[in-house]
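The complex is shown incomplete by one protein chain, all other protein chains being positioned as in the whole.
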Amino acid sequence: MEKGILGLFTYVDTLLEAAQKLKGSGYSITIFSPIPLGHEIDHALGERKNYIKYLAFIGAAVGFILGIVLTLGTAALYVLPRGGRAIFPVTPTLLLSYETAILLGVFFTLTGFLVFAKLPSFKEKFYDPEVAIDSFGLLVDGVREDKFGDIEKVMREYGANEVKRIEKK
Amino acid sequence: MAGFLERITERLNIYREPGWYKKFDHKWTMVIDLDKCNGCGACVLACYAENNIPVVGKEDCDKSRAFSWLRIERYVEGEYPDVKVKFIPVMCQHCGKAPCETGCPVYATYHNQDGLNVQVYNRCVGTFTCATYCPYDVRRFNWRTYKFEQPLDNQLNPDVTVREMGVMEKCTFCIQRIRVAKDKAKDEGREVQDGEIQPACVQSCPTGAMTFGDLQDPSSKVAKLAKSPRRYRLLEELNTDPSVIYLKRVMNDGAGTHEE
Amino acid sequence: MKRRDFLKILGVGGVGTGLGYFFGKASKPPAAELIPYLNPPVDVIPGVANWYPSLCTQCSAGCGIHVRVMEGRAKKIEGNPLHPINKGKLCARGQASLQALYNPDRIKKPLKRRGNRGKGDFEEITWEEGISILSKNLISLSEKGEADQLYLLTSQIRGSLNNLLNSFMVSYGSPNYLQYELFQNKNLLHASQVTMGVNAIPHYDIANTKYLLSFGADFSSTWVSPVSYSYAYGQMRQGEDGIRGKLVQIEPRLSLTGANADEWVPAKPGTEGVLALAIAYAIVEDGYYKGPDAASWKALLSGYSPKDAAVVTEVAEGRIREIAKEFGQTRPSLAIGGENLARYENGMSGLVAVNILNHLAGNIGVRGGVIPNSNGSRTIDFKNNIAALAEAASASKVKTLLVYDTNPVFTTPKAMKTEESLRNIPFIASFSSFMDETTAMADLILPAHTSLEDWGDDFADPSVGYPVATLMQPAVSPFFNTMGIGDIILSLAKGVGGKVKDKMQWNGFSDYLKDAWKENYSKDKDMLASALTFDEFWNQLLTRGGWWPDEKAKVKAVSVSPKGIEAHISKVSSRFEGDEKGFPLYLTTYAHSSHLDGRGANLPWLQEMPDPMTSVVWGNWIEVNPTTASSLGIKEGETVTVESPFGKINAHVYLYPGIRPDTVSMPIGQGHRAYGRYAKDTGSNPIEILPFKEDPETREIALNSTRVRISRTTASEKMVKIEGSTKELGRNIVQTISPEEFKRMNKEVS
Amino acid sequence: MGQEHMKSEISYREVNEDVVRTMTKTGPAYYIALISSMLVFAGFWLLPWSYQIYQGQGVTGLQTPAFWGIYLANFVFWIGISHSGTLLSAILFITQTPWRRSIYRSAEAMTFFSVLTAAIFVFVHMGRPWNFYWTMPYPNQRQLWLNFQSPLMFDVLAISAYMTSSVIFLYIGSIPDLAAVRDRVTGWRKEVYTVLALGWRGTDTEWHWLNKAYTFFAVFIIPLAVSVHSIVSWDFALSKVPGLNKTIFAPYFVVGAIYSGTAGIVTLMIILRKALNIEKYITLNHFSQLGKLLVVMSLLWSYINVLEVFTGWYANTSFENEALTYRMFTPPYSYMFWIMILCNSFMPLLLIFKKARTSIFVALIVSLAINVGMWLERYLIIATSLPRKFLPYMWHDYSPSWIEISTTIGSFGFFTMLFLLFVKLWPSVSIYEVKEDIGIPMKKGHH
Partner (left out) sequence: MKKFILYIIIGAATFIMGYTINNMYSPDLSPVQPIPFSHKIHAGTNKIPCMYCHIYAENSRHAGVPNVKRCMGCHSIIRTDSPLIQTLTSYWEKKEPIPWVKVYNLPDHVYFPHKRHVKAGVPCQRCHGDVANMDRITRQAVSFGIPYARVSPLKMGWCLECHKNEAQKYIGTPVKNGTDCWTCHN
C-alpha cells in the first residue's frame, strides 16, 4: 500500500518556499490549493506550457471546414432552388461556418482540458478534504517511507501547521 | 465520402452563380387583364371547388382565417358621387425570387422545374416563416382540422391532397392540371401545347380576364400579352419577380397612374 | 449507482424493446381495404375523370355545363365550351350547385307530415306510399268535381318538363299551372312584347357595342344571363378591334356592374324611367334621330324635356344632354334596363322607355345593339300568378297545391300574406329536395332529384339571337332515395288513372324527353340536316350537351312606332310608401350576388364567398352612405333596426360611399328561417318589410317601393367581412391608365 | 440592506460553509416557492400547450397577416434575458473585473435556463411540433437535408451552439466548487457530486489547465453571444415586411438583449441575496456597478430606438408610415409604446445617482420596469408590423388569445422552477473565486 506525506500550510508563500526546497532536493511534489495559484506557482517553480491554444485553433479550423461541408454538401445532395438564390451561396455558408467554428472550438478546448487535467478520474488518489477549504497542501509521494522523517522536518520548519502520512483513497 | 466530395465539386461549377435556375422546363405565367376583370368572384369559387379548400365558418372568417387561395381585392377611391372602385384578383404570384422560399428551414417551399413556387404539404412543419415573408399575404394556414361535413366530402378532388392541421398551403397554379396535361402529352409523345393547361380560375373567368401559359414559349398567348404596354406586376419594387402579370385598368382616376 | 448496473438496465431495456417490437405484429389494427367493383361500369377508369355535358339550373339563364365525374361522384362543374350562351364559362352560383347535390341538409326520403303544419315534424315513408297518398288526394278532388282547385306552382321551367307538367294539369282538368320566381323578368318580356311585338327577351349584343347605357342592370352578377353578359363585357372592353366600349351606369346604388362602369349617374330612386324619356327627348330634340316620325316621337315625349327632368331626377340637364349626345351619336350604342329599373311599381314603363331609346338611336336589329330573338315558347299568363294563388287560397278556393323548386313564402312580401293563405290550403305537396320555408308547410314531401341526377332540357330565354337548346342528363346516379320530378309526375299520372293516365303512357321521363326530341328532330330542318338518323342526333345532343345551329340565324327587323306605346308609358316617377318625415330613406333591394333570391343560401361555398362589393360573408348588411351614417351617429358594423310602414328587421351597417345619401340598400337572399344548417338564421330578409305592390300590367312585385328609417339597436351577431382596409394609400396596387392614353397606346401598337 | 463592500475578513472556511448551507439548509418557504412555480409551469404552460397541440394553432389569436405573435415575442425576450449572463461573465472575466466573481455563477445559470425557455418557445409556435426533428440536420432515409439559407436554420445552429457552450462554460467553471461541496455533503448528494466533480482534487496542474481552458471559453463565448442575438434579429429583418425590414435590427437586438439581461441579473441578484441571505457576498457595490452598466445600455438602447423610428420616418413611404403610426399612435399599441419608452429610456436614468444605485428598492423597481419595457418592445415589433403589411385589403389586427397569455405566464413559472432547483443543486456562488476576491493568504505580504 503506497503512502504519501502531505503537509498542510496556511500561507501560500511559506508553502511555495517549502515546495522549492523539496523540489530542489529532487522529490516529486504536488500542490493542492482551494484557489488557483497559477501566477504564484509559475513565479516560484517556473512557467508551464499551454497546449490548449493549439487545440482551440485546430478545433475552430475543423469547425469552419465542417460548416462549409455541411451547408454546401447537403445543398448539393438534394438540389432544390429557392428564392432565385444560388444553390451554393457564399454568405450563409460563411455565417454557419462561423457558428460551427466556435462550437467545435469549444468542444476541442473542453477535450483538451479534460485530457491534460486527467479528468474525469475516479481512481483512488492522495487527497485531503482540507485543501478544498482553507489550507494549502504540499504532497510528496513515490518515496520510501524512511525518507518521510526528514521531509516532515523540512515542511515543519517552513511552517506547515500539520503534516500527515496519508494513503490513497 | 469521396463520391460525396466529387458530387460537390461537380456541382460547384453549375450552382455557383445565382439565377442558374433560369434553365427551367417552363415558366408558367398568368396574365390578368384588370380592365376585363369585373370582380364577380367566379374564380374564387372555382378555386374552392378545384383545390379542396375547406369552408371555415363564420368565426374563423371573422379572425381573417378565410381559406380562399385566390381573393379579389377591392379598393375604393373618392367620395359620393364620384366613387372609383377597382378590383384585383390576388393569388400566389409564384415569384421567381420568392421571399418565402429562402425563409423555409425545411425546404417545404421551393422552386420546381416548371418555374412554379410550390408548397410541399407533408414536409411543412408550420414555422409561419414563409407566410410572414410573403409580401402578398397569399399563404393560408390550417389553423385546425377543418372537416368536410358528410356527404360534402364526396366532392373532394382526388387529385389534390386534403391538407392536415398545422401545415401552410397556397395557390399552386392548379399543378394537378399541369401534371395531367403533361401526362397526356407524354402518352402522345409531344410537348404540352399552349392553352392546353387552364387553372380552375382561368377556366371559369366569365369575362376572360385571365390567361395562362408558358412564358418561355414565345408563340404562347401569355408571351404576347406580356409585351402589352399596360403590363405591370404587383409590388414590383420589392424585386420578387412575380409570375403573375397584370394589365392596367383603363380608368379616369388620379391614383396609381404614374409610370415607373 | 455503479456504471455497471446502469449498463445492465440499458441492456434489459434494449432487449425488451426489441422483443416487444418483434412480437408487436401479432395483433394489428386492420389496414385500409380495397373494395373492387362488383361489375365494372363501362368507360369508367378509376383515377381518370369523365366529363358529362348538362344544364345549369341555378338561375334561368340556361347555361351549359360540364360535370367532372370520378368513380361515380361529381367532382366539379365547369362551363360547356361549345355552348353559345356561356362559352365554357360559369358563374360562382353555377359551380356551387355541386354542393346542392351533396348537401348535408337534403331531404333523403319521401316525408309525410306527422305533427301540425309548419312544425317541421315529419315521418319517413316509401315512394309507393307517397305517390299513392298524393294520387288518392287528386282522385278525390276530381271526384268532388274540384279538379280546377288543384294548383301547381313551379319555378320558371322551360322545355319538355314544362310541357309535361302542362299536359298533366290540362288532362287533369285544372288551368292553374303557375310559375313564380322572384326574378322572372316578366317586365322585360312584356316590354319587348309591347314595343317590338316579340314574345321573347331580346339578345343584347353587349360584346360589340361601343356605348352601353345601363339603367340599373347588374349584368355582372345577377341580371338575366350574367355569364353570357360578362363574357360579352370582356369582349366589349378589350375586343379584337381594339376600340374600348364605354359603360355608363344609372342607378342610385353602385352595383358590381356600376363599379366597373366608366361613369355612374346616381339618379333619384324611381325616376330612372323619367330620365330615360328625357334622354330620348334630348335625342329627338337635338336631332340625333333621323327617322321620318321624329315629330310624333317629340309629341309623345313632350313633358320630358331634360330641363324638367333634371329637377325630378336630380341629374343636371347638361349631363342628360351629354349622355343623349354620346348615346345618339356613338354607333352602335345600346341601352339596357335592369332589375333596379324594372322593380319599381311602374317598372314596365321604364323598360319601354329604354326600348324607345334603343329605337331612337337606331340600335334595334343591328350588331352591337338589340337583337330580337325568335318567339320563345313562353306565354306567361301575367294575371294568374302567385298573387292570384294567394287570393284564391285565402278565399279557400285552393284544395291542393303542388310546389316544385320555388319558395314563395320566402320570396314574397309579408304584406302579401302568402304564408297565412297557404295555411288555408288543406293539402300541400312539395317536390323540393330541401326543407325550405314553403316545403316546411307541406303535408307531403316527395323529394326530387337535383339537376345533376336528372334528365331534362331547356330552351334558353333570352337566347343569343338564334334558338339554343340545352340537354340535361344525369351525371351521377341518384345519391339519396329521391326521384326525378318528371318521373314523379308520370307515376302520379298512373296513380290518378283515367284520362290523365291515357294521356301519359311513358314509363319514364327520359323516354318522354327522347320522344319530345324525336318530334323536334322530325320538325326542324336544321336538325334534320345535322344528323342522318335520330339516334345519331341524340348522341350528338348527349355529347355536345344540346343543340344550336352552327351559323347564326338572320336577324329579323322589327319596327317600333310611337303609337300604341303611349299607353305603356307612365307619366309619373315611381311612388314610394311611407312619408318623408317618418321614413326619410329610400330602400332599394337587389339580388345577393351569390344567393340570388335566396336559393343559394344553403351552399357553404356561397355563404363563405365574400360579396364582391362589401366582402361580407355569412350574413347580410345594409348599405348606408357615410355622410348619412355620421348624421345618424351610426358606425360601421353596428346593428340597426330597419323599419318600414310594413315591418321591421335588423341589419348590420356597411358604410358604402357608392350610394345616394337619401338611400339605403339591402341584398335579398339571406335571412332564411329554414332551409338547412347553413342558411338558417344568417342575416335578415328585406322582402319581409316590403309593401305588396305590383306592376299594373305584369303584376310583377315591386321591390323598390318603400321608404324606411334606421335606428341603432343592440347587436344581435357580428358582421363578418374579409376586407381589412379599402384605401389604396397610393401603393400602386391596382394601376390604371386613362382612356386617352389607352387610345394612343392602341394606335402605337397597330 | 447589505454593506458597501465585501468584508475582506471573511475566512475561507466561512465561504465554504455559507455556500454549502445555501444548498443543504432548506426552509419551507423554498418548497412553497418551488411547488407553486411547478404548478404555474404545469397549469399555465403545459396544459394549454397540450390543448393547443391537440386543437391546432387555431386556439391562438394568430391569423392571416399576423402569423407571428406573443410566442415569438417571448422567444426573443428570453433569448435576450439569456444574453447577459454568459456574455457579461465572459467579458468581465477577460477584463479581470473583481466584482464579477460572486455573481457570475447564477448569471450563467440564468443564461442557460432562459435559452432553454426560448428554445421551447420555438416549438410552441410551430404548427406541427411533433415534426420538430425535421429541423435538425442529420442523415435520414428521405435523403433530404435542410435549407441553410433560412434564418431559422441560423437560429437552430446558433442557439444550440450557444446553449451548449454556455452549459460547458458554467460546468467547467464550477468543477472545483462541486469538489468542495462533495467533501462536505453526505448521502445521495455525496454520490451525485462525486460524479459531477469528476474527481477534482485541486492540484496545481488541474488549476493550471482549468484557467487556460476557461480563458478560451470566455474568448469563444463573446462573439458567439453577439452572433446569436443578431441572428435572432434577422428572423425579422430578413423579411420584407415594413417595420421589420431594418438594417439597424442586429445591433438593436444585441443592445436590447444585453440591456434586458443585465436588468434580469439585477432582479435575480436582489432576490437571491435576500433568499439565501448571502448579502455579504453580493454587496451594494455590485448593484452600483450593474447600475452604471444599466444606465449606459439604456442610453444606447434609446439612441438606437430613436434611430429605428427615424429611418422609418425618413423613408416616408406609405408602408413605413402606416407601420409607424400603427405602432406609435394607434391604441392599444400606442399605450404600450409609450410605456415602453418610459420604462426603458427614462426610469433607468434614476440610476445616475449613487443613492438610487445603492438602494435595493430602486434597483428592483427599475430592473423590473426595464424587463417589462423590453418585453413590450419585442411584442410591439412583432404585433404591430405584421398586421400592416403591403396590401391594405389584408390588414387585420392581432390580439392574443388566453392560451397565448397563459403560456407567457407559464414560461416565467418554468424559469423560476429551474432556477430554484439550480439554487439547491449547484453552488450558486463561486466558492473559489470569492476566496480569490478575499485574497491569497501570505505570511509576509505580497511580493
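So that you can tell them apart, the chains are marked A, B, C and D in the order they are listed, and the count of residues begins at 1 in each.
The rule is short, and it goes like this: contacts are C-beta pairs under 8 Å (C-beta built on N, C-alpha and C of every residue); 3 or more make two chains touch, one makes a residue touch a chain.
Please read all numbers here as calculations on a predicted model, not as lab measurements.
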item	value
Touch partners, limited to displayed chains, of the chain removed from view	A, B, C, D
Residue among C:Ile9, C:Ala316 or C:Ala567 touching the omitted chain	C:Ile9
Sole contact to the chain not displayed, among C:Asn39, C:Asn116, C:Ser302 or C:Thr714	C:Asn39
Residue numbers in chain A that touch the chain omitted from display	78-80
Positions on chain C contacted by the hidden chain, ascending	5, 8-9, 12-25, 27-40, 45-48
On chain D, residues whose C-beta touches the chain left out of the figure	140-144
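We take it that only the chains that are shown with their structure count from here on.
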item	value
Maximum centroid distance from chain B, chain identifier (CA atoms)	A
For chain B paired with chain C, centre-to-centre distance based on mean C-alpha positions, whole Å	31
Cα-centroid distance, chain B relative to chain D, in whole angstrom	42
In chain D, residues with contacts to at least two other chains	65, 144-147, 149, 153, 390-394, 396
Where chain A touches two or more other chains, by residue	75, 77-78, 80, 82-83, 85, 89
Touching pairs - complete list by chain label	A-B, A-D, B-C, B-D, C-D
Residues of chain D defined as touching chain A within the complex	11-13, 16, 137, 143-149, 153-154, 157-158, 161, 164-165, 168, 172, 175-176, 179-180, 183-184, 194, 198-213, 216-217, 220-221, 223-224, 227, 231, 431-433, 435-436, 440-444, 447
Residue ranges of chain C touching chain B (in the complex, touch as defined)	47, 70-71, 73-79, 86, 88-92, 95-96, 98-99, 101-104, 220-221, 226-227, 230-231, 233-235, 237-238, 244, 254, 256-257, 259-260, 262, 264, 266, 479, 593-594, 604-610, 612-613, 615, 617-619, 625-627, 657-661, 682, 718, 720, 722-724, 726-728, 730-739, 742, 745, 748-749
Chain D-facing residues of chain A, complex	10-14, 30-38, 40-41, 48, 50, 52-53, 56, 70-71, 74-75, 77-78, 80, 82-83, 85, 89, 92-93, 95-96, 98-100, 102-103, 105-106, 109-110, 112-114, 116-123, 125, 127, 129, 131-134, 159
